[in-house]
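This is the structure I have questions about; it appears just below.
Here the complex is missing one protein chain, while the rest keep their positions.
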Amino acid sequence: MTMKSTTEYLTFNLPERMGFVNITPQIEAIVRASRVQEGLLLCNAMHITASVFINDDESGLHADYKKWLEALAPFDPSPTRYQHNRTGEDNADAHMKRQIMGREVVVAITAGKLYLGPWEQIFYGEFDGRRPKRVLVKVIGE
Amino acid sequence: MTMKSTTEYLTFNLPERMGFVNITPQIEAIVRASRVQEGLLLCNAMHITASVFINDDESGLHADYKKWLEALAPFDPSPTRYQHNRTGEDNADAHMKRQIMGREVVVAITAGKLYLGPWEQIFYGEFDGRRPKRVLVKVIGE
Partner (left out) sequence: MTMKSTTEYLTFNLPERMGFVNITPQIEAIVRASRVQEGLLLCNAMHITASVFINDDESGLHADYKKWLEALAPFDPSPTRYQHNRTGEDNADAHMKRQIMGREVVVAITAGKLYLGPWEQIFYGEFDGRRPKRVLVKVIGE
């Protein structure tokens, strides 16, 4: 068969600085509309203080992630801890949190569906919210 | 040429909580069987307390990874440190270790083979073992 491809994007505007949104239903809808039966799906944050990652949809775990990431890379708008915050920005910590959680996921499409494990859910991860940000979804396959 | 694809999975059941298994030979066999000459291979853990990553097959380094990950995200089954462990689970730490080590790798297939650097080996990383878990391998190409 010949190759098909689809490019879509989603937009998020989270009211808080840090938050996680389960985007699996939106991604599944894009896969259905693409009519790709066998292929790969790329889903990435287009902003460098945000992530797309796969993990569990459990609110306690999400609270744990927030506390853990805050300990590994504390928010600190002062220009002392982070040089990046001498540029007028206050989000150096968000650039670090995003590296821990990752920019993107690549997911298999098999028999027309996302081939996810039993607990795998796809999340948008925001580390410097309160403004609109985009997530890119690209499907290629047949 | 037209697109080909293959979907396979591997199952692991590690006796210990944390461990690393070199899965490069199994992945190479899947590539050979796929007959794909030019393409991409996705290999991902289907469980959210496990990783697939690429690094060195050196036992000292693996011991260092275990110690380092334990310091960054300590195992603690109590419900005090991790809210996730109020749900009856004891593996919140494993969800964090997996984010550091990553869910997946994407590897080039060139001239019918995995195109790996001189020391690159593909590992299954387990952070909450003692039960069977699956790894997905998807090949697309021509």
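As written, the chain order gives the labels A and B, with residue 1 at the start of each chain.
Simple rule for what comes next: a residue touches a chain if its C-beta (ideal position, glycine included) is under 8 Å from a C-beta of that chain, and two chains touch if they have at least 3 such contacts.
Quantities reported herein were computed from a predicted structural model and do not represent experimental measurements.
**Student:** From the list B:E8, B:E28 or B:E120, which touches the chain that is not on show?
**Tutor:** Within the whole complex, the residue contacting the unshown chain is B:E120.
**Student:** Going by the touch rule given at the top, which residues of chain B touch the chain that is not shown?
**Tutor:** So the residues of chain B touching the missing chain come out as 1-3, 38-40, 53-56, 58-61, 63-65, 68, 72, 100-102, 105-108, 110, 115-120, 140-142.
**Student:** For chain A, enumerate the residues touching the unshown chain of the complex.
**Tutor:** Residue positions of chain A that touch the missing chain: 2-3, 5, 7, 40, 42, 44-48, 72-73, 82-87, 92, 95-96, 98-100, 102-104, 106, 134, 136, 138, 140.
Simple rule for what comes next: only the chains that are shown with their structure count from here on.
**Student:** Using Cα averages as centroids, what's the distance between chain A and chain B in whole Å?
**Tutor:** 20
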